[in-house]
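Removed: one protein chain of the complex. Kept in place: all other protein chains.
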Amino acid sequence: MALRDGNSYRESLRALNIKVYAFGEKIDSIVDHPLFQPHINAAALTFDLAHDPTTEALVTATSHLTGSKISRFTHIHQSTDDLIKKVKMLRLIAGKTGSCYQRCVGWDALNANYTVTYEMDQELGTDYHQRFRRYLEYIQDNDLMVAGAMTDPKGDRGLPPAKQKDPDMFVHVVAKNDKGIVIRGAKVHQTGIVNSHEMLIMPTMAMGEEDGDYAVACALPTDSPGVIHIFGRQTNDTRRLEKGDLDQGNAEYGTVGGEALTILEDVFVPWERVFMCGEYKYAGLLVERFASYHRQNYGGCKAGVSDVIIGATTAMAEYNGAAKASHVRDKIVEMVHLTETLYCGSIACSCEGAPTPSGAYFVNPLLANTVKQNVTRFIYEIARLSHDISGGCMATMPSEKDLHHDEIGKYVEKYFRGVDEAPTEERMRMARLVENMTGGTALVESMHGAGSPQAQRVMILRQANLGHKVKLAKKLAGIKEEK
Amino acid sequence: MALRDGNSYRESLRALNIKVYAFGEKIDSIVDHPLFQPHINAAALTFDLAHDPTTEALVTATSHLTGSKISRFTHIHQSTDDLIKKVKMLRLIAGKTGSCYQRCVGWDALNANYTVTYEMDQELGTDYHQRFRRYLEYIQDNDLMVAGAMTDPKGDRGLPPAKQKDPDMFVHVVAKNDKGIVIRGAKVHQTGIVNSHEMLIMPTMAMGEEDGDYAVACALPTDSPGVIHIFGRQTNDTRRLEKGDLDQGNAEYGTVGGEALTILEDVFVPWERVFMCGEYKYAGLLVERFASYHRQNYGGCKAGVSDVIIGATTAMAEYNGAAKASHVRDKIVEMVHLTETLYCGSIACSCEGAPTPSGAYFVNPLLANTVKQNVTRFIYEIARLSHDISGGCMATMPSEKDLHHDEIGKYVEKYFRGVDEAPTEERMRMARLVENMTGGTALVESMHGAGSPQAQRVMILRQANLGHKVKLAKKLAGIKEEK
Amino acid sequence: MALRDGNSYRESLRALNIKVYAFGEKIDSIVDHPLFQPHINAAALTFDLAHDPTTEALVTATSHLTGSKISRFTHIHQSTDDLIKKVKMLRLIAGKTGSCYQRCVGWDALNANYTVTYEMDQELGTDYHQRFRRYLEYIQDNDLMVAGAMTDPKGDRGLPPAKQKDPDMFVHVVAKNDKGIVIRGAKVHQTGIVNSHEMLIMPTMAMGEEDGDYAVACALPTDSPGVIHIFGRQTNDTRRLEKGDLDQGNAEYGTVGGEALTILEDVFVPWERVFMCGEYKYAGLLVERFASYHRQNYGGCKAGVSDVIIGATTAMAEYNGAAKASHVRDKIVEMVHLTETLYCGSIACSCEGAPTPSGAYFVNPLLANTVKQNVTRFIYEIARLSHDISGGCMATMPSEKDLHHDEIGKYVEKYFRGVDEAPTEERMRMARLVENMTGGTALVESMHGAGSPQAQRVMILRQANLGHKVKLAKKLAGIKEEK
Partner (left out) sequence: MALRDGNSYRESLRALNIKVYAFGEKIDSIVDHPLFQPHINAAALTFDLAHDPTTEALVTATSHLTGSKISRFTHIHQSTDDLIKKVKMLRLIAGKTGSCYQRCVGWDALNANYTVTYEMDQELGTDYHQRFRRYLEYIQDNDLMVAGAMTDPKGDRGLPPAKQKDPDMFVHVVAKNDKGIVIRGAKVHQTGIVNSHEMLIMPTMAMGEEDGDYAVACALPTDSPGVIHIFGRQTNDTRRLEKGDLDQGNAEYGTVGGEALTILEDVFVPWERVFMCGEYKYAGLLVERFASYHRQNYGGCKAGVSDVIIGATTAMAEYNGAAKASHVRDKIVEMVHLTETLYCGSIACSCEGAPTPSGAYFVNPLLANTVKQNVTRFIYEIARLSHDISGGCMATMPSEKDLHHDEIGKYVEKYFRGVDEAPTEERMRMARLVENMTGGTALVESMHGAGSPQAQRVMILRQANLGHKVKLAKKLAGIKEEK
């Protein structure tokens, strides 16, 4: 089929029979419920941009399977140039949404599974890769949005899956027959899943022999029987339900991607959609591949998000009449510097990427982990600097209703004005945008999205090649190495 | 009268005829409106603790005017010991509220006006200090809550008051007669003002001769004719209006103090309540005194707030089964270290305090500005570390309604459990507390409360005595100083 | 006897028969050898300042044993005021030397032993405290300089004393008789020991039962039979042996204190000078006391050192014609801010000090460890900022010999000039002072003096009272505590 646009995407969501709960209620149609609009708008934009001549070159690609023009979000990276284009596209779109648009998770899951199934088959003689290619072709042909479903609830973080008191704290296979498998458990923090067509399930960490039932990767529609999504709360989420749009900050695209707890209550998956089932030795590899691909993104999309924060902060400085103060300019330079440092990481891990045995290109994992680690620090510092410059008003401004109130609106209008040239409403809108982009959920997402900081440190240590470095040092210190 | 308790405080608020707007509506009784409960509860606790034998010694003092037992929040500091007790009391109460309890602003305004009116009188022959002492006695005797009202809207930050296009961007005197003065303008970011009895107005910065009408300090009841308060929005404020208390995080005491834009529409103030009127040369001194007293607080109250964040984060680590991981312990140590560094600043600027000509003790201003500067950095880092350890759930957890839902509650219960020993609801409550304390408004308050970072840097430079330091260096470098 | 002055101190060193090696040679008289001059000058200044009317009040004290006027460096702290005076004196003197003057180590050892011997006696019925008081009186009466000797070589840091392959990696008792004990081992990093009269030996860490022989504290003259001192190298140490003084930076007082490896080759110590011998349970307490007293110092002396660095950096900015650049002023503000943060820590841990059972005052250990932890970070940042502003010349300037050279001196003079008003030699002297104060040894001393960062973190965790903080959090989160 032709590449979808945003409308076609929205219509396709209506066609699903997805079971979503939010605030204790079952949602009839997420497409028509204001709580989900920003998330859907952001995802829809990724479809629309495939048709925009100024962005098409980045946002589409040529399928290595079919030769067709496909959404880049379903493409398997064929070169370092593809990896670099990924980063550039992510930054571009994030600059347009100021928010998460959710599609990278599934994309990274597609690439990770593509590479690992190939290696499993090579080593084990299985046929997962062929199955996966057929699944991939289906996704590409139908231009579907896939949620990458990795994170399990994990229960007691000190215990592996098989040692948990509740065996369901990690998704596992509870039955198998010749048609397929039945899985149970849940996935948490599922970005964009309620407005995705498909979910691609993967194990959440390296596993041992006793965890065999937990080593499962497979794909299923988000509206499969037995699947329930419970939508999570975000900072200021109910402002979307209020009248007006000002107080939301970014009414069109929201803050972050919209996360859900997805319950898998004995869900059946046919064998042609199963890509790992018991091969526990490959769980760690799949996680590492997915995580590195996913960490690559953060210097792209977060750089784009930071571009917007920098722009909003610069605008606030102008509204405040402080844009020329040397300390203000210096802080803006610092925000740019941090943002470009993040971007450098994503470009570099792409540029230093290399082919896997499957032919698909993989990022340099040391550098990809480095960039995500920096994100867990710099985004907070960027938010801090933005607060510094923007001023306290974002934490004390009255509501849009007050601004437009018959009696008191004039006071809000009068006293929240900055420089005389700019309308008060502009300044308030910009302050709300800053508030929206630098608050709770947005920060937490930078911390924990694509894995917590310690996960990156573990991988950095593993990739650091300390032995080689010790050798360099011993040579210069004049120490003879024993042979 | 006897020292108030929380109930008496609440009743006294009901007796006021205060004009408060929020979300575009006039509030009939803030005491009975859920939006204001946490703020009122926090302030009420300061009254109750004066009657609690375990806290009474810190929370009360002996008036140097009357010899009566008074609330420490209305006391003029008579010694460095008083200054130190201030800090200890602030930390103690903040540990109990996890939030701002608003009373320090007015307290600092009382002390600042007390010292500056004395010096004005000495130098100018005015009688402001006697007036002020009578006002102070009234406050002490009636155990009133005073809002310190300093920050003007400021319009274009690049221009002084008299150069603003709109002359009302700073509060100014528009008329005088033998009874008193009439003032116009507004004060922004007014912490706790909607639940205060009195407001003590001060100029917001040093002023020049042409700004004479803007050099005005005076006191008035918060329900004076012509005064309108428009309440500001905070992060997740409307969760207070929802059913249940879990999602608020800290349902009893909220997040920060509750700020308002306070309009002064030609408000009359009798002379006995006027403490500066045209003496522009003293505007800067009053600001400096107030600001230094106020910056002293932040290593007290924010250390108390951080104690709660550290406790909540430690609890989250336990719920997650990660409390023994070395990186987790190390991050908690870091949070403690940063917190105690803040506390050290407040203790030190108190210990190094000195008497002013009025006899009231003033903090060491260099050290007081140092502590606030650190707050603008460390609280963000403490929040960041808390997010790191607590995990992503605070940004993706469903609502309380979902937890208690007939159909899906069991899934939330099951899959948001951490270690088996602890109930899921506890973990969710704790995650919501972390969310509440480390999100948008709470961070911004640490940044801009008591003045933005650059304000502190200006004062640090002014107090740094660089000339003396250059002398020390030249001597050691073997450079002869010209005599 | 009367309080010594610098000359008397120097003469008293000549009277010792101390065995010192440096650069492979035995030093005949350290008092007359240029390598040791800066260290001796710095220590001598502490004696001279006791006679300077502008400093006498801080630098002397009244002995609680004899009522005599003594050097504060031999005083047992009798109040928090004494603890605060300690900090102020340290900052004052460090501003005059720009360097370590070595006397605090022994002083802290005296106070630590004073308090711990008292508690040992109370609990064990020993008489160490009386012995120690007699020893202290001897020190006070003769105004002696004492080296605090704690740090053992430690060999394999992963093993306790008794498990080391070489039993001498920690000082231990190898024989006892009715006259006294014989000890063997060594102490490393011994600041000021080669120009001290006495050394006070202490164990270096908490110990277990099997480490009993290692739990030894005692005092001995630095020239006791069997004691050999091997002097350590410092950054640019041999510049002291060159002609001229410019290249040294601080020719009079050097950089840091002058450290030695002190060998104890079966050294006899009579019982009246033994203050712990086998009471392994008290080793940890003694270390904790000493370490906390010693960590208290670093916000005093390092703040004084930083005052000089700030002065030197400000002077460099002036020589360079850059003093008014906004980024330069901002960096100087940052240096002041960091310095005062350190100072706050030392004042606060003193102000929050409390009496021990012996009556001697002890600092607040949580806050004392906090300040030292900050020193291990901030001094590096202060050095970094100083390098930034001072410019690259300190790393590329020619020698003093080139400046004063017949032929090429004119070029150095011409091309290393900054602003026209200041002589080139001044600028070069100042650059060398910065180089001296911000280089290798000075930084390492800030890192490891008074214990490595991790040692402070261990003590911060132990003092943090996390249980109480968790309680505060649970209360606010609405969690009922089990009783």
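Details
Letters A, B and C mark the chains as written, and numbering starts fresh at 1 in each.
We take it that a contact is a pair of C-beta atoms (placed from the backbone, for glycine too) under 8 Å apart; a residue touches a chain by one contact, two chains touch by 3 or more.
Keep in mind it's a predicted model, so treat the numbers as computed, not measured.
For the chain missing from the display, the contacting residue among A:5, A:141, A:223 or A:245 is A:245, taking the whole complex into account.
When the omitted chain is restored, the residue from C:11, C:166 or C:266 that touches it is C:166. Residue-wise, the contact with the chain that is not shown comes from A:310, picked out of A:49, A:310 or A:397. Taking the complete complex into account, A:352 is the one of A:137, A:352, A:381 or A:413 that touches the chain left out. Seen across the whole complex, the unshown chain contacts chain B at 326-327, 330. In the full complex, chain A makes contact with the omitted chain through residues 84, 95-98, 245-246, 249-253, 307-312, 314-315, 318, 329-330, 332-333, 336-337, 340-341, 343-345, 347-352, 366-367, 370-371, 373-374, 426, 429-430, 432-433, 457, 460-461, 464, 466, 468-479. Think of the hidden chain as still there; on chain C it touches residues 21-25, 153, 155-159, 165-166, 168-169, 186, 188-189, 228, 230-236, 238-239, 242, 247, 256, 259-261, 263, 320-322, 324-325, 327, 376-377, 380-381, 383-384, 387-388, 391-399, 401-402, 404-405, 408, 411-412, 414-420, 435, 438-441, 443-445, 447-449, 452-454, 457.
We take it that only the chains that are shown with their structure count from here on.
Averaging Cα coordinates per chain places chain A and chain B 38 Å apart. Averaged Cα coordinates give chain A a centre that lies 51 Å from the centre of chain C.
Separating the CA-averaged centres of chain B and chain C is a span of 40 Å.
Within chain B, the positions touching two or more other chains are listed as 457.
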